[in-house]
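Note that this complex is displayed minus one protein chain, with the remaining chains in position.
Going in written order, the chains are labelled A and B, and every chain counts its residues from 1.
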Amino acid sequence: MTELDRKDLLGLEGMSAEEIELFLDTTASFKEISERTVKKVPALRGKTIVNLFFEPSTRTRASFELAEKRLSADAVNISKSTSSVVKGESLRDTAENLQAMKIDVIVIRHAASGAPHFLASLLDASVVNAGDGAHEHPTQGLLDIFTLRENLGDLSGRKIVIVGDIAHSRVARSNIFGLVTLGADVTVCGPPTMMPVGIEKLGVTIERNLLRAVEDADAVNLMRIQLERQKVSLFPTLAEYASVYGMNRETLRHMKPECLVMHPGPMNRGVEISQEVADSDRAVILEQVTNGVAVRMATLYLICGGAQREKVLTDEEEVEAPPANREAV
Amino acid sequence: MTELDRKDLLGLEGMSAEEIELFLDTTASFKEISERTVKKVPALRGKTIVNLFFEPSTRTRASFELAEKRLSADAVNISKSTSSVVKGESLRDTAENLQAMKIDVIVIRHAASGAPHFLASLLDASVVNAGDGAHEHPTQGLLDIFTLRENLGDLSGRKIVIVGDIAHSRVARSNIFGLVTLGADVTVCGPPTMMPVGIEKLGVTIERNLLRAVEDADAVNLMRIQLERQKVSLFPTLAEYASVYGMNRETLRHMKPECLVMHPGPMNRGVEISQEVADSDRAVILEQVTNGVAVRMATLYLICGGAQREKVLTDEEEVEAPPANREAV
Partner (left out) sequence: MTELDRKDLLGLEGMSAEEIELFLDTTASFKEISERTVKKVPALRGKTIVNLFFEPSTRTRASFELAEKRLSADAVNISKSTSSVVKGESLRDTAENLQAMKIDVIVIRHAASGAPHFLASLLDASVVNAGDGAHEHPTQGLLDIFTLRENLGDLSGRKIVIVGDIAHSRVARSNIFGLVTLGADVTVCGPPTMMPVGIEKLGVTIERNLLRAVEDADAVNLMRIQLERQKVSLFPTLAEYASVYGMNRETLRHMKPECLVMHPGPMNRGVEISQEVADSDRAVILEQVTNGVAVRMATLYLICGGAQREKVLTDEEEVEAPPANREAV
């Protein structure tokens, strides 16, 4: 498979192993660009991308924006605080208006699960889901899987443990869909109040005890406790969560020495992850961040037509041409 | 007329038909750029444009920003929430400071009528009014008129009806000035509390009854009810407004089959416009949005010197030259 047969990236659910591997292979080829002195290629020159963020974000928005700029696309940011959302416009009207401005891609983060899918069905423009409610966060899933593959090689039969608030985590869900498709052996571990009913139907094993869960694991991916999202308390105190499900020096001792520690960030140090673990050489947390930019470059490149764009990039006349009848102006 | 003889676009009031047509003709030549695979021309490369928005906006700010990027200008956004306005600096000082940074254009939206005119009189930089209080919104006026001309041809003698809150609408005012100058027959229709005293002096006809107003109309432009601006209630309830001045299936039946329906957005669906009308094939609302980017490209291009810039664009040495005495650094 050398070309993507879809206009959107909405989630990893239902995506074939071949498709996921196309994303991973393309990411590998884009990763090197960010190591150059001149971190920029003309791949998406003249494309317009809107980052439409209805929830606050530093890292994901910055990661997408860097990816867009390194691909030479034109990026416009719209965030809730400065947008007409205050004027009560519907999401559909906002999106149709952006499309009428002839944009090529909308990168959307929204509190409502399914918001990106709604836009994708409505628009000709490509839609990239940058996190929708507790549903999916596919570029995070891909960057986690890419980081695993870089460190472990083929993921088939590898034991990957996802720890924490599985029920509210779009990161956990995207990881599960992708990893199960690639043949990994996925175990989820967390408090019963944070474990969705029927999660085992996704092909994962449930293990309540953290020390048993991490035994023989090849990687442990710690979900963050989303303090800002919890309306009711799902566990007695943060200290209690940390003592039962937090990863610390004690937990490390029960793991294989080469077992990787991952975290999608931002970390609550001292809650789901202790200082020692966060800063240990098991942690590949900053590698994940580096890979995030490459995954997003690959995603935008594939979504915008990938190899088909080669033609455009050599058509210099078109790139530099003046407005049709500028002479007449 | 092939060149603009003013440095600012502050309003359509007092503009000649020839000038308006220069904007419209230039818009026509720029519209095609946003349809290209590579939506970018080097027309304003190396120009600096500041979008200074003191009121929240999605569509107008995004439309200007896209126009700027497609012209290769450098765009900097300043919005109220992140600016030194919190430190109590005067508008004049903010503007003079921006000019001292050698910017070329300020695009300003401000709650105070006349704020852009004040800046324009003060600065050598060009000023584009992106909406000042209830006064003018000239690029919206131009894009509405451009959309009308694309659909109807010559506007002389055409009946254009503007419905709603005329008194508080800068969009209505810019439309009236431009359309009357181009010889259109403009009718305004709305509740007495929303009709400014003396409006007929602008050369428009007042018609209180919506069904009589839309009879024989070639286009109906629905102003939005600006719920967020109303300090006192200008009508009993939204439902009452909708039933008397809202456009719905019933109103459509009283109109000529080819009569256009326009709206500057964001729409209050169910208030000034019903779902059926908003989504009907009479509506050219998304065409307006598309034309908005082209109007803003044309405006910035003309304001920055238009055809005079051709010289600059072929002077490649200047574009790529290093700092004067970089060797010495």
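Keep this in mind: contacts are C-beta pairs under 8 Å (C-beta built on N, C-alpha and C of every residue); 3 or more make two chains touch, one makes a residue touch a chain.
This structure is a prediction, so every number in the text was calculated from the model and none was measured.
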item	value
Hidden partner chain, touching residue among B:Thr2, B:Ser16 or B:Asn97	B:Asn97
Contacting the left-out chain in the complete assembly, out of A:Asn151, A:Thr205, A:Asn248 or A:Thr290	A:Thr290
Absent chain, residues of subunit A that touch it	2, 25-26, 29-30, 32-43, 53, 56-59, 61-63, 65-66, 69-70, 79, 81, 227-228, 265-269, 286-287, 289-290, 292-293, 301, 306-307, 310, 313
Contact set of subunit B toward the excluded chain (per top definition)	45-48, 50, 74, 76, 78, 81-90, 93-94, 96-103, 312, 315, 318-326, 328-329
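The rule is simple: only the chains that are shown with their structure count from here on.
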item	value
Where subunit A and subunit B are represented by their mean Cα positions, the distance between them in whole Å	37
